[in-house]
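Only a single protein chain was left out; the remaining protein chains are all shown in position.
Presenting chain A:
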Amino acid sequence: MGSSEKRSKDVVMSDIPTFSAENLQKNLKVIQNCRTFLSIIAGVLAGIIGFTGLTGFVFYFVVMLITSVGLMAKAGFSADVYFDSWNRVLFDGFLGGLMSFVLFWTYPFNLNIWWSN
């Protein structure tokens, strides 16, 4: 995400926000990819560790929060430069990854590799 995260806001004329829509979209896509990937990994992890029920969902939200923190750190804690609002960085795509998380969480449960019922 290093070189691909582009400045979407022009800093010279700093009192009028001007956004380069193309860069903004690219940055959003990067966020979405990160979240999807991490939700899949989190799902597999939750399945292997053996979370059940509510614990698993809590784990998912914990991982999403870690993702948000990571993304913010990558954006240098100044979302203004790269995105149009903080909410995008923090909360976009939370629920989109949920279905993937559940699917990949179910996989280890049923593959019976690590433990017997």
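Note that contacts are C-beta pairs under 8 Å (C-beta built on N, C-alpha and C of every residue); 3 or more make two chains touch, one makes a residue touch a chain; residues count from 1.
The rule is simple: contacts and distances are computed from a predicted model.
Trainee: UniProt name of the unshown chain, from "Oidioi.mRNA.OKI2018_I69.XSR.g16452.t1.cds", "Bola-like protein", "Geranylgeranyl transferase type-2 subunit alpha" or "ER membrane protein complex subunit 3"?
Mentor: Of the names offered in "Oidioi.mRNA.OKI2018_I69.XSR.g16452.t1.cds", "Bola-like protein", "Geranylgeranyl transferase type-2 subunit alpha" or "ER membrane protein complex subunit 3", the one UniProt assigns to the missing chain is "ER membrane protein complex subunit 3".
Trainee: Please identify, in ascending order, the residues of chain A that touch the omitted chain?
Mentor: Residues 12-13, 16, 29, 32-33, 36-37, 39-40, 46-47, 51-54, 56-57, 96-97, 99-100, 102-106, 109-112, 116-117 of chain A touch the chain that is not shown.
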